[in-house]
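The structure's right below; bear with me while I get my questions together.
And then chain A:
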Amino acid sequence: MTVPLLTVDHLRIAAVRSGAAVIDDVSFAIERGEFLAVVGESGSGKTAAARAILGLLPPGLRRAGGQIELDGEDLATLSPRRMRTLRGPAVGMVFQEPMVSLNPAISVGAQMAEGLALHERLAKSEIRRRCLDMLARVQIRDPTRTFDAYPHEFSGGMRQRIMLASVMLLKPKLLLADEPTTALDTLTQREVLDLMVELARDHGTSVMLITHNLGLVSRYAQRAVVLQQGRLVETGSVQQILFSPREAYTRQLVEALPRRGVATARRAAGEPLISVRGLKVSFGGRQRLFRHEADVAAVNGVDLDIAAGETVAVVGGSGSGKTTLGRAMLRLIAPAGGEIRFQGRDVTSTHDREFRLASQLVFQDPYSSLDPRMRVGEIVAEPLRHVARLTAAERDRRVAAMLDEVGLAGLAERWPHELSGGQRQRIAIARAIVRHPSFVVADEPVSALDMTIQAQVLKLFGRLQAQYGFACLFISHDLAAVEQVADRVVVMQGGRVVEQGSRDDVFDHPQHDYTKALLAAAPVLDFARPTSVRQLG
Partner candidate 1 sequence: MLGYLARRLAMTIPTLLLVAVAVFTLVRLIPGDPVQVMLGDNADAAQAAQLRAQLGLDEAFPLQFLHWLGKVATGDLGHSITNDLAVLPLILERFQVSAVIVLVAVAAATCIAVPAGLIAAWKQNSALDLAVIGSATLLLSIPSFWLGLLLLLLFGLKLKWLPVIGYVPFSENFWQAAVFMLLPIVTLTVLEIGVLTRMARAASIEVLRLEYVTHARAKGVPEWLVLGRHVLPNAFAPIWTLIGLVLGHLLGGIAVIETVFTLPGLGRLLVDSIFARDYPVVQGCLLFTAVIYVVVNLIVDLCYPLFDPRVVVA
Partner candidate 2 sequence: MTRARRPSRTTMVGLVALLATLAVVAHANAETLLRTRLNADIRSTDPGTNRDANTDGVMAHIVEGLVAFREDTSIGPMLAESWTVSNEGKTYTFRLRQGVKFHNGAVMTVDDVVWSLKRWLDPATQWRCLSEFSASGIARIEQIEAPDAQTVVVRLDQPTALFLPTLARPDCGQTAIIHRDSVGPDGKWIAPIGTGPFKLAAWKRGQYIDLARFDGYAARSEPRNGYTGAKIAEVDRVRFNIIPDSSAAKAGLLSGSLDVINSLAIPDLEDLKSRPDVQLSITPALGLTGILFQTRDPLLKDVRIRRAIALCLDTTQIVDSVMQGTARPNNSALPIGSPFYGEVQAHGYTQNIAEAQKLLAEAGYHGQPIKLIANKRYSFVFDSAVLVQAMAQTVGINIEIEVLDWAAQLDRYNRGDYQSMSFVYSARLDASLSFEMLMGPKASQPRKVWDDPEAQEMLRQSMMTDDAAKRQALFDAMHRRFIEDVPMIVLFNGAELAALRKNVKGYAGWLYPQPRFWGVSIQ
(Lines give C-alpha, C1' and ligand atoms only; values in the text may rest on other atoms or scores of the structure.)
Protein backbone atom coordinates (compact mmCIF):
# COMPACT_ATOMS: atom_id res chain seq x y z
CA MET A 1 0.00 0.00 0.00
CA THR A 2 1.85 3.08 -1.22
CA VAL A 3 1.51 6.30 0.85
CA PRO A 4 -1.99 7.68 -0.07
CA LEU A 5 -2.03 10.99 -1.97
CA LEU A 6 -4.54 12.51 0.43
CA THR A 7 -5.41 11.40 3.99
CA VAL A 8 -8.17 13.07 5.96
CA ASP A 9 -8.09 12.22 9.70
CA HIS A 10 -10.97 12.99 12.11
CA LEU A 11 -11.94 16.07 10.11
CA ARG A 12 -14.44 18.34 11.95
CA ILE A 13 -16.09 21.39 10.32
CA ALA A 14 -18.43 23.59 12.39
CA ALA A 15 -20.66 26.60 11.76
CA VAL A 16 -18.92 29.76 12.96
CA ARG A 17 -21.87 31.21 14.83
CA SER A 18 -23.66 28.18 16.27
CA GLY A 19 -20.73 25.73 16.50
CA ALA A 20 -23.00 22.99 15.09
CA ALA A 21 -20.90 20.34 13.32
CA VAL A 22 -21.34 20.15 9.53
CA ILE A 23 -18.63 17.43 9.28
CA ASP A 24 -18.06 15.37 12.45
CA ASP A 25 -14.99 13.04 12.78
CA VAL A 26 -14.68 11.99 9.10
CA SER A 27 -11.59 10.14 7.94
CA PHE A 28 -10.78 8.75 4.46
CA ALA A 29 -7.91 8.55 2.03
CA ILE A 30 -7.37 8.73 -1.75
CA GLU A 31 -4.60 6.72 -3.45
CA ARG A 32 -2.68 8.17 -6.36
CA GLY A 33 -4.71 7.83 -9.59
CA GLU A 34 -7.72 6.49 -7.67
CA PHE A 35 -11.33 7.58 -8.36
CA LEU A 36 -13.12 8.05 -5.03
CA ALA A 37 -16.83 8.95 -4.90
CA VAL A 38 -18.24 10.89 -1.94
CA VAL A 39 -21.95 10.12 -1.81
CA GLY A 40 -24.62 11.85 0.29
CA GLU A 41 -27.87 13.75 0.08
CA SER A 42 -28.18 17.54 0.37
CA GLY A 43 -27.13 18.60 3.84
CA SER A 44 -24.72 15.66 4.24
CA GLY A 45 -21.68 18.04 4.19
CA LYS A 46 -20.01 16.45 1.16
CA THR A 47 -19.36 19.80 -0.53
CA ALA A 48 -18.00 21.28 2.73
CA ALA A 49 -15.53 18.39 3.01
CA ALA A 50 -14.27 18.99 -0.53
CA ARG A 51 -13.95 22.76 0.00
CA ALA A 52 -12.09 22.16 3.31
CA ILE A 53 -9.34 20.39 1.38
CA LEU A 54 -8.77 23.55 -0.67
CA GLY A 55 -9.18 25.76 2.42
CA LEU A 56 -12.06 27.58 0.68
CA LEU A 57 -14.86 27.04 3.21
CA PRO A 58 -17.74 29.54 2.80
CA PRO A 59 -17.64 32.44 5.35
CA GLY A 60 -20.15 30.76 7.71
CA LEU A 61 -18.02 27.59 8.27
CA ARG A 62 -14.58 26.94 9.75
CA ARG A 63 -12.32 23.86 10.19
CA ALA A 64 -12.67 22.90 13.88
CA GLY A 65 -10.34 19.85 13.99
CA GLY A 66 -8.48 17.01 12.28
CA GLN A 67 -5.71 16.90 9.65
CA ILE A 68 -5.76 17.00 5.89
CA GLU A 69 -2.49 15.67 4.54
CA LEU A 70 -1.65 16.03 0.86
CA ASP A 71 1.64 14.44 -0.24
CA GLY A 72 2.76 14.39 3.40
CA GLU A 73 2.00 18.11 3.97
CA ASP A 74 -0.72 19.03 6.51
CA LEU A 75 -2.77 21.64 4.61
CA ALA A 76 -4.28 22.97 7.85
CA THR A 77 -0.97 24.44 9.06
CA LEU A 78 0.04 26.11 5.79
CA SER A 79 0.36 29.86 5.38
CA PRO A 80 -2.20 31.41 3.01
CA ARG A 81 0.62 32.13 0.57
CA ARG A 82 1.84 28.50 0.58
CA MET A 83 -1.78 27.30 0.31
CA ARG A 84 -2.24 29.47 -2.78
CA THR A 85 0.75 27.84 -4.49
CA LEU A 86 -0.97 24.46 -4.04
CA ARG A 87 -4.35 25.55 -5.36
CA GLY A 88 -4.21 24.72 -9.06
CA PRO A 89 -1.02 22.67 -9.53
CA ALA A 90 -1.68 20.36 -6.55
CA VAL A 91 -5.48 20.41 -6.19
CA GLY A 92 -7.97 21.47 -8.88
CA MET A 93 -11.74 21.87 -8.54
CA VAL A 94 -14.65 21.72 -10.96
CA PHE A 95 -18.05 23.19 -9.96
CA GLN A 96 -21.73 22.44 -10.52
CA GLU A 97 -23.48 25.48 -12.04
CA PRO A 98 -22.32 25.91 -15.68
CA MET A 99 -24.03 29.30 -15.93
CA VAL A 100 -21.91 30.92 -13.19
CA SER A 101 -18.73 28.81 -13.03
CA LEU A 102 -16.96 31.02 -15.61
CA ASN A 103 -16.50 34.80 -15.21
CA PRO A 104 -18.88 36.32 -17.81
CA ALA A 105 -16.93 39.59 -17.98
CA ILE A 106 -13.64 38.28 -19.34
CA SER A 107 -12.80 36.04 -22.29
CA VAL A 108 -12.48 32.24 -21.98
CA GLY A 109 -8.79 32.42 -22.96
CA ALA A 110 -8.00 34.99 -20.27
CA GLN A 111 -9.53 32.77 -17.58
CA MET A 112 -7.66 29.70 -18.77
CA ALA A 113 -4.34 31.51 -19.04
CA GLU A 114 -4.76 33.04 -15.59
CA GLY A 115 -3.92 29.81 -13.76
CA LEU A 116 -0.88 29.04 -15.90
CA ALA A 117 0.50 32.57 -15.70
CA LEU A 118 0.25 32.48 -11.88
CA HIS A 119 1.98 29.18 -11.30
CA GLU A 120 4.48 28.85 -14.12
CA ARG A 121 6.81 31.41 -15.70
CA LEU A 122 5.90 30.91 -19.36
CA ALA A 123 5.93 33.13 -22.42
CA LYS A 124 2.51 34.40 -23.48
CA SER A 125 2.66 32.47 -26.73
CA GLU A 126 3.54 29.23 -24.90
CA ILE A 127 0.56 29.70 -22.55
CA ARG A 128 -1.72 30.36 -25.52
CA ARG A 129 -0.45 27.25 -27.30
CA ARG A 130 -1.07 25.04 -24.28
CA CYS A 131 -4.59 26.43 -23.80
CA LEU A 132 -5.47 25.79 -27.44
CA ASP A 133 -4.13 22.22 -27.20
CA MET A 134 -6.18 21.55 -24.08
CA LEU A 135 -9.31 23.01 -25.69
CA ALA A 136 -8.79 20.67 -28.66
CA ARG A 137 -8.25 17.81 -26.18
CA VAL A 138 -11.71 18.46 -24.64
CA GLN A 139 -13.24 18.23 -28.14
CA ILE A 140 -14.12 21.92 -28.49
CA ARG A 141 -14.73 22.39 -32.24
CA ASP A 142 -13.00 25.73 -32.91
CA PRO A 143 -10.37 26.40 -30.15
CA THR A 144 -9.00 29.70 -31.50
CA ARG A 145 -12.47 31.29 -31.76
CA THR A 146 -13.39 29.87 -28.34
CA PHE A 147 -10.19 31.32 -26.81
CA ASP A 148 -11.25 34.89 -27.61
CA ALA A 149 -15.02 34.36 -27.11
CA TYR A 150 -16.98 35.03 -23.90
CA PRO A 151 -18.60 32.33 -21.70
CA HIS A 152 -22.19 33.40 -22.40
CA GLU A 153 -21.78 32.31 -26.03
CA PHE A 154 -21.57 28.61 -25.06
CA SER A 155 -24.05 25.94 -23.90
CA GLY A 156 -23.89 24.40 -20.41
CA GLY A 157 -22.05 21.31 -21.60
CA MET A 158 -19.47 23.35 -23.52
CA ARG A 159 -18.81 25.52 -20.45
CA GLN A 160 -18.22 22.51 -18.21
CA ARG A 161 -15.71 21.23 -20.76
CA ILE A 162 -13.94 24.61 -20.79
CA MET A 163 -13.79 24.62 -16.99
CA LEU A 164 -12.42 21.07 -17.00
CA ALA A 165 -9.78 22.13 -19.56
CA SER A 166 -8.66 25.16 -17.55
CA VAL A 167 -8.30 23.05 -14.37
CA MET A 168 -6.52 20.15 -16.04
CA LEU A 169 -4.09 22.59 -17.75
CA LEU A 170 -2.25 22.78 -14.41
CA LYS A 171 -2.00 18.96 -14.25
CA PRO A 172 -3.26 18.79 -10.65
CA LYS A 173 -2.45 15.72 -8.54
CA LEU A 174 -6.00 15.71 -7.15
CA LEU A 175 -9.18 16.85 -8.92
CA LEU A 176 -12.24 17.66 -6.80
CA ALA A 177 -15.41 17.39 -8.93
CA ASP A 178 -18.39 18.82 -7.03
CA GLU A 179 -21.52 17.48 -8.88
CA PRO A 180 -20.00 18.62 -12.23
CA THR A 181 -22.89 17.42 -14.41
CA THR A 182 -26.03 17.59 -12.26
CA ALA A 183 -27.33 20.56 -14.23
CA LEU A 184 -26.75 18.86 -17.61
CA ASP A 185 -29.01 16.43 -19.46
CA THR A 186 -28.06 12.74 -19.65
CA LEU A 187 -26.30 12.82 -23.06
CA THR A 188 -24.08 15.80 -22.29
CA GLN A 189 -23.48 14.45 -18.76
CA ARG A 190 -22.09 11.22 -20.21
CA GLU A 191 -19.72 13.05 -22.60
CA VAL A 192 -18.33 15.43 -19.90
CA LEU A 193 -17.73 12.70 -17.32
CA ASP A 194 -16.08 10.34 -19.83
CA LEU A 195 -13.82 13.25 -20.80
CA MET A 196 -12.95 13.90 -17.15
CA VAL A 197 -11.98 10.29 -16.64
CA GLU A 198 -9.76 10.27 -19.76
CA LEU A 199 -8.00 13.52 -18.77
CA ALA A 200 -7.40 12.19 -15.23
CA ARG A 201 -6.01 8.99 -16.71
CA ASP A 202 -3.62 10.99 -18.97
CA HIS A 203 -2.01 12.83 -16.04
CA GLY A 204 -2.42 10.18 -13.32
CA THR A 205 -4.69 12.56 -11.42
CA SER A 206 -6.79 11.07 -8.65
CA VAL A 207 -10.41 12.26 -8.70
CA MET A 208 -12.78 12.86 -5.78
CA LEU A 209 -16.27 12.82 -7.36
CA ILE A 210 -18.94 14.39 -5.14
CA THR A 211 -22.44 13.32 -6.16
CA HIS A 212 -25.86 12.24 -4.92
CA ASN A 213 -26.43 9.99 -7.98
CA LEU A 214 -25.50 6.36 -7.27
CA GLY A 215 -25.73 5.62 -11.04
CA LEU A 216 -22.66 7.79 -11.63
CA VAL A 217 -20.86 6.17 -8.66
CA SER A 218 -21.30 2.73 -10.17
CA ARG A 219 -19.98 3.87 -13.55
CA TYR A 220 -17.12 6.22 -12.65
CA ALA A 221 -15.78 5.40 -9.15
CA GLN A 222 -13.64 2.60 -7.74
CA ARG A 223 -14.20 3.30 -4.06
CA ALA A 224 -16.96 5.26 -2.35
CA VAL A 225 -17.53 7.07 0.92
CA VAL A 226 -21.11 7.47 2.15
CA LEU A 227 -21.94 10.55 4.30
CA GLN A 228 -25.13 11.33 6.24
CA GLN A 229 -25.67 14.59 8.20
CA GLY A 230 -21.88 15.09 8.36
CA ARG A 231 -21.03 11.59 9.72
CA LEU A 232 -19.15 8.87 7.85
CA VAL A 233 -21.60 5.96 7.36
CA GLU A 234 -19.52 3.50 5.35
CA THR A 235 -16.47 3.25 3.09
CA GLY A 236 -15.67 0.52 0.60
CA SER A 237 -15.32 -0.54 -2.97
CA VAL A 238 -18.16 0.50 -5.28
CA GLN A 239 -19.03 -3.19 -5.76
CA GLN A 240 -19.36 -3.78 -2.03
CA ILE A 241 -21.22 -0.47 -1.33
CA LEU A 242 -23.79 -0.97 -4.11
CA PHE A 243 -24.40 -4.68 -4.00
CA SER A 244 -23.80 -5.66 -0.35
CA PRO A 245 -24.12 -2.49 1.74
CA ARG A 246 -23.36 -3.03 5.45
CA GLU A 247 -25.19 0.00 6.88
CA ALA A 248 -28.99 0.50 6.86
CA TYR A 249 -28.68 4.10 5.44
CA THR A 250 -26.62 2.87 2.49
CA ARG A 251 -29.17 0.15 1.86
CA GLN A 252 -31.90 2.77 1.97
CA LEU A 253 -29.98 4.89 -0.59
CA VAL A 254 -29.60 1.94 -2.94
CA GLU A 255 -33.27 0.97 -2.56
CA ALA A 256 -34.28 4.55 -3.40
CA LEU A 257 -32.87 4.01 -6.88
CA PRO A 258 -35.87 3.73 -9.16
CA ARG A 259 -36.17 0.31 -10.72
CA ARG A 260 -38.57 -1.17 -13.12
CA GLY A 261 -41.81 -1.91 -11.29
CA VAL A 262 -44.42 -4.26 -12.61
CA ALA A 263 -46.23 -2.44 -15.38
CA THR A 264 -49.86 -2.29 -14.34
CA ALA A 265 -51.27 -1.81 -17.76
CA ARG A 266 -54.49 -0.12 -16.83
CA ARG A 267 -55.21 0.64 -20.40
CA ALA A 268 -58.87 1.66 -20.20
CA ALA A 269 -60.80 0.57 -23.16
CA GLY A 270 -62.73 2.98 -25.39
CA GLU A 271 -62.26 6.72 -25.78
CA PRO A 272 -58.88 8.03 -24.56
CA LEU A 273 -59.42 10.85 -22.01
CA ILE A 274 -57.29 13.27 -24.01
CA SER A 275 -55.97 12.88 -27.55
CA VAL A 276 -53.81 15.09 -29.65
CA ARG A 277 -53.52 14.96 -33.45
CA GLY A 278 -50.75 16.76 -35.49
CA LEU A 279 -50.13 19.28 -32.66
CA LYS A 280 -47.93 22.21 -33.86
CA VAL A 281 -46.47 24.94 -31.63
CA SER A 282 -44.19 27.68 -33.07
CA PHE A 283 -42.04 29.64 -30.63
CA GLY A 284 -41.07 33.03 -32.11
CA GLY A 285 -37.88 33.12 -30.06
CA ARG A 286 -39.92 34.71 -27.25
CA GLN A 287 -37.42 35.75 -24.59
CA ARG A 288 -38.97 34.82 -21.24
CA LEU A 289 -37.95 37.55 -18.80
CA PHE A 290 -36.36 35.11 -16.40
CA ARG A 291 -35.33 31.85 -17.96
CA HIS A 292 -33.31 32.50 -21.08
CA GLU A 293 -35.31 29.73 -22.70
CA ALA A 294 -33.28 28.39 -25.58
CA ASP A 295 -35.17 28.74 -28.79
CA VAL A 296 -37.20 25.48 -28.25
CA ALA A 297 -37.80 23.78 -31.53
CA ALA A 298 -41.38 24.14 -32.54
CA VAL A 299 -43.49 21.04 -31.62
CA ASN A 300 -44.50 19.89 -35.10
CA GLY A 301 -46.93 17.09 -35.78
CA VAL A 302 -47.28 15.23 -32.44
CA ASP A 303 -49.98 12.57 -32.10
CA LEU A 304 -50.66 11.33 -28.57
CA ASP A 305 -53.46 9.63 -26.61
CA ILE A 306 -53.71 9.31 -22.83
CA ALA A 307 -56.43 7.20 -21.19
CA ALA A 308 -57.88 7.87 -17.73
CA GLY A 309 -55.58 6.48 -15.01
CA GLU A 310 -52.75 5.95 -17.47
CA THR A 311 -49.28 7.57 -17.16
CA VAL A 312 -47.60 8.46 -20.43
CA ALA A 313 -43.98 9.59 -19.99
CA VAL A 314 -42.36 11.99 -22.43
CA VAL A 315 -38.57 11.83 -22.51
CA GLY A 316 -35.90 13.65 -24.50
CA GLY A 317 -32.90 15.89 -24.12
CA SER A 318 -33.18 19.59 -23.31
CA GLY A 319 -34.63 21.45 -26.28
CA SER A 320 -36.59 18.41 -27.48
CA GLY A 321 -39.93 20.28 -26.96
CA LYS A 322 -41.29 18.04 -24.21
CA THR A 323 -42.08 20.94 -21.86
CA THR A 324 -43.72 22.91 -24.69
CA LEU A 325 -45.88 19.88 -25.48
CA GLY A 326 -47.05 19.74 -21.86
CA ARG A 327 -47.92 23.46 -21.76
CA ALA A 328 -49.67 23.26 -25.15
CA MET A 329 -51.84 20.34 -24.09
CA LEU A 330 -52.97 22.37 -21.07
CA ARG A 331 -53.75 25.25 -23.45
CA LEU A 332 -51.30 27.54 -21.55
CA ILE A 333 -49.64 28.14 -24.91
CA ALA A 334 -51.77 28.65 -28.02
CA PRO A 335 -50.97 25.83 -30.49
CA ALA A 336 -50.17 26.91 -34.06
CA GLY A 337 -51.85 23.86 -35.60
CA GLY A 338 -53.32 20.46 -34.96
CA GLU A 339 -56.20 19.45 -32.68
CA ILE A 340 -56.71 18.63 -28.99
CA ARG A 341 -59.74 16.63 -27.96
CA PHE A 342 -60.71 16.25 -24.26
CA GLN A 343 -63.44 13.74 -23.33
CA GLY A 344 -64.41 13.77 -27.00
CA ARG A 345 -64.78 17.59 -27.19
CA ASP A 346 -62.46 19.74 -29.37
CA VAL A 347 -60.80 22.21 -27.01
CA THR A 348 -58.06 23.46 -29.37
CA SER A 349 -59.32 27.00 -29.81
CA THR A 350 -62.41 27.52 -27.63
CA HIS A 351 -61.83 28.57 -23.99
CA ASP A 352 -63.36 25.44 -22.54
CA ARG A 353 -63.93 26.32 -18.89
CA GLU A 354 -64.61 22.71 -17.91
CA PHE A 355 -61.30 21.53 -19.50
CA ARG A 356 -59.45 24.22 -17.60
CA LEU A 357 -60.95 23.17 -14.27
CA ALA A 358 -60.33 19.51 -14.98
CA SER A 359 -56.62 19.80 -15.87
CA GLN A 360 -53.68 20.56 -13.59
CA LEU A 361 -49.88 21.10 -13.71
CA VAL A 362 -47.11 20.21 -11.25
CA PHE A 363 -43.93 22.28 -11.67
CA GLN A 364 -40.28 21.24 -11.38
CA ASP A 365 -38.91 23.95 -9.04
CA PRO A 366 -40.59 23.66 -5.63
CA TYR A 367 -39.17 27.09 -4.68
CA SER A 368 -40.81 29.25 -7.34
CA SER A 369 -44.12 27.44 -7.89
CA LEU A 370 -45.62 28.38 -4.51
CA ASP A 371 -46.61 32.02 -3.67
CA PRO A 372 -44.21 33.02 -0.85
CA ARG A 373 -46.87 35.33 0.60
CA MET A 374 -49.52 32.58 1.18
CA ARG A 375 -49.74 29.96 3.91
CA VAL A 376 -49.79 26.25 2.98
CA GLY A 377 -53.50 25.92 3.85
CA GLU A 378 -54.46 28.85 1.63
CA ILE A 379 -52.38 27.48 -1.30
CA VAL A 380 -54.08 24.13 -1.25
CA ALA A 381 -57.52 25.71 -0.74
CA GLU A 382 -57.22 28.15 -3.67
CA PRO A 383 -58.32 25.70 -6.41
CA LEU A 384 -61.50 25.00 -4.44
CA ARG A 385 -62.60 28.59 -5.12
CA HIS A 386 -64.00 27.40 -8.42
CA VAL A 387 -65.96 24.47 -6.94
CA ALA A 388 -69.63 25.51 -6.78
CA ARG A 389 -71.76 25.19 -3.62
CA LEU A 390 -68.83 24.52 -1.29
CA THR A 391 -69.22 25.80 2.26
CA ALA A 392 -66.18 27.12 4.15
CA ALA A 393 -66.29 24.22 6.61
CA GLU A 394 -66.52 21.69 3.79
CA ARG A 395 -63.57 23.35 2.08
CA ASP A 396 -61.38 23.32 5.20
CA ARG A 397 -62.21 19.66 5.75
CA ARG A 398 -61.15 18.77 2.19
CA VAL A 399 -57.90 20.76 2.54
CA ALA A 400 -57.05 19.03 5.83
CA ALA A 401 -57.78 15.63 4.27
CA MET A 402 -55.61 16.43 1.26
CA LEU A 403 -52.70 17.58 3.44
CA ASP A 404 -53.01 14.38 5.44
CA GLU A 405 -52.94 12.33 2.24
CA VAL A 406 -49.67 13.94 1.12
CA GLY A 407 -48.23 13.36 4.61
CA LEU A 408 -48.20 17.02 5.73
CA ALA A 409 -51.10 16.99 8.23
CA GLY A 410 -51.12 20.01 10.57
CA LEU A 411 -48.79 22.19 8.45
CA ALA A 412 -51.68 24.35 7.11
CA GLU A 413 -50.45 27.47 8.97
CA ARG A 414 -46.81 27.24 7.92
CA TRP A 415 -45.13 29.46 5.24
CA PRO A 416 -43.60 27.81 2.15
CA HIS A 417 -40.08 29.04 2.99
CA GLU A 418 -40.27 27.21 6.33
CA LEU A 419 -40.46 23.80 4.57
CA SER A 420 -37.95 21.56 2.76
CA GLY A 421 -37.90 21.01 -1.03
CA GLY A 422 -39.63 17.64 -0.72
CA GLN A 423 -42.40 19.03 1.50
CA ARG A 424 -43.02 21.93 -0.87
CA GLN A 425 -43.34 19.59 -3.85
CA ARG A 426 -45.94 17.58 -1.86
CA ILE A 427 -47.90 20.81 -1.37
CA ALA A 428 -47.70 21.51 -5.10
CA ILE A 429 -49.10 18.03 -5.74
CA ALA A 430 -51.80 18.53 -3.08
CA ARG A 431 -52.79 21.77 -4.80
CA ALA A 432 -53.00 19.95 -8.13
CA ILE A 433 -55.04 16.99 -6.84
CA VAL A 434 -57.39 18.64 -4.32
CA ARG A 435 -60.01 19.38 -7.01
CA HIS A 436 -59.81 15.77 -8.31
CA PRO A 437 -58.69 16.73 -11.81
CA SER A 438 -59.01 14.18 -14.59
CA PHE A 439 -55.77 15.20 -16.39
CA VAL A 440 -52.44 16.15 -14.74
CA VAL A 441 -49.23 17.22 -16.43
CA ALA A 442 -46.14 16.65 -14.23
CA ASP A 443 -43.21 18.65 -15.66
CA GLU A 444 -40.00 17.11 -14.17
CA PRO A 445 -41.74 16.87 -10.75
CA VAL A 446 -38.82 15.22 -8.88
CA SER A 447 -35.57 16.05 -10.69
CA ALA A 448 -34.80 18.91 -8.21
CA LEU A 449 -35.08 16.55 -5.18
CA ASP A 450 -32.66 14.18 -3.44
CA MET A 451 -32.80 10.50 -4.33
CA THR A 452 -34.60 9.26 -1.19
CA ILE A 453 -37.08 12.13 -1.35
CA GLN A 454 -37.59 11.45 -5.10
CA ALA A 455 -38.55 7.87 -4.35
CA GLN A 456 -41.11 8.92 -1.70
CA VAL A 457 -42.69 11.60 -3.92
CA LEU A 458 -42.94 9.22 -6.90
CA LYS A 459 -44.57 6.58 -4.68
CA LEU A 460 -47.05 9.23 -3.39
CA PHE A 461 -47.82 10.36 -6.94
CA GLY A 462 -48.47 6.76 -8.05
CA ARG A 463 -50.78 6.09 -5.08
CA LEU A 464 -52.79 9.28 -5.71
CA GLN A 465 -53.16 8.38 -9.41
CA ALA A 466 -54.36 4.92 -8.53
CA GLN A 467 -56.86 6.40 -6.06
CA TYR A 468 -58.24 9.25 -8.21
CA GLY A 469 -57.65 7.70 -11.67
CA PHE A 470 -56.45 10.89 -13.42
CA ALA A 471 -54.57 10.66 -16.73
CA CYS A 472 -50.98 11.83 -16.33
CA LEU A 473 -48.41 13.24 -18.77
CA PHE A 474 -45.04 12.71 -17.00
CA ILE A 475 -42.26 14.83 -18.49
CA SER A 476 -38.69 13.95 -17.44
CA HIS A 477 -35.11 13.56 -18.66
CA ASP A 478 -34.41 11.01 -15.84
CA LEU A 479 -34.96 7.62 -17.54
CA ALA A 480 -34.67 5.77 -14.21
CA ALA A 481 -37.73 7.58 -12.80
CA VAL A 482 -39.59 7.09 -16.10
CA GLU A 483 -38.85 3.38 -16.00
CA GLN A 484 -40.53 3.12 -12.57
CA VAL A 485 -43.63 5.23 -13.20
CA ALA A 486 -44.59 5.08 -16.87
CA ASP A 487 -47.17 2.80 -18.56
CA ARG A 488 -46.25 4.04 -22.02
CA VAL A 489 -43.21 6.07 -23.12
CA VAL A 490 -42.93 8.71 -25.86
CA VAL A 491 -39.42 9.74 -26.97
CA MET A 492 -39.12 13.21 -28.48
CA GLN A 493 -36.26 14.83 -30.39
CA GLY A 494 -36.28 18.25 -32.10
CA GLY A 495 -40.04 18.71 -31.51
CA ARG A 496 -41.02 15.39 -33.12
CA VAL A 497 -42.00 12.01 -31.62
CA VAL A 498 -39.28 9.60 -32.72
CA GLU A 499 -40.59 6.54 -30.86
CA GLN A 500 -43.69 5.61 -28.88
CA GLY A 501 -44.68 2.38 -27.15
CA SER A 502 -45.26 0.54 -23.91
CA ARG A 503 -42.52 0.96 -21.29
CA ASP A 504 -41.13 -2.54 -21.62
CA ASP A 505 -41.01 -2.36 -25.46
CA VAL A 506 -39.17 1.02 -25.45
CA PHE A 507 -36.70 0.14 -22.65
CA ASP A 508 -35.96 -3.45 -23.75
CA HIS A 509 -36.10 -3.13 -27.55
CA PRO A 510 -35.35 0.52 -28.47
CA GLN A 511 -35.87 1.02 -32.21
CA HIS A 512 -34.70 4.58 -32.86
CA ASP A 513 -30.96 5.43 -32.58
CA TYR A 514 -31.72 8.49 -30.39
CA THR A 515 -33.59 6.26 -27.94
CA LYS A 516 -30.68 3.86 -27.88
CA ALA A 517 -28.21 6.72 -27.20
CA LEU A 518 -30.46 8.01 -24.39
CA LEU A 519 -30.67 4.57 -22.76
CA ALA A 520 -26.91 4.03 -23.06
CA ALA A 521 -26.20 7.40 -21.48
CA ALA A 522 -28.55 6.94 -18.56
CA PRO A 523 -26.60 5.72 -15.49
CA VAL A 524 -29.31 3.22 -14.74
CA LEU A 525 -28.03 0.72 -12.16
CA ASP A 526 -29.07 -2.48 -13.88
CA PHE A 527 -28.28 -5.23 -11.52
CA ALA A 528 -27.93 -7.65 -14.37
CA ARG A 529 -25.29 -5.64 -16.30
CA PRO A 530 -21.72 -5.24 -14.87
CA THR A 531 -20.65 -1.71 -14.06
CA SER A 532 -18.99 -0.15 -17.10
CA VAL A 533 -16.12 1.52 -15.18
CA ARG A 534 -14.28 -1.69 -14.96
CA GLN A 535 -14.65 -1.95 -18.71
CA LEU A 536 -12.92 1.40 -18.91
CA GLY A 537 -10.47 0.44 -16.16
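The rule is short, and it goes like this: a contact is a pair of C-beta atoms (placed from the backbone, for glycine too) under 8 Å apart; a residue touches a chain by one contact, two chains touch by 3 or more; residues count from 1.
Selection rule: all candidates are chains of the complex that A comes from, given by their letters.
Please read all numbers here as calculations on a predicted model, not as lab measurements.
Colleague: What candidate from 1 or 2 touches chain A in the complex under consideration?
Modeller: 1
Colleague: Tell me, which parts of chain A touch candidate 1 in their complex?
Modeller: 51, 54, 56, 59, 84-89, 91-93, 95-97, 100-106, 114-115, 118-119, 150, 152, 163, 166-167, 170
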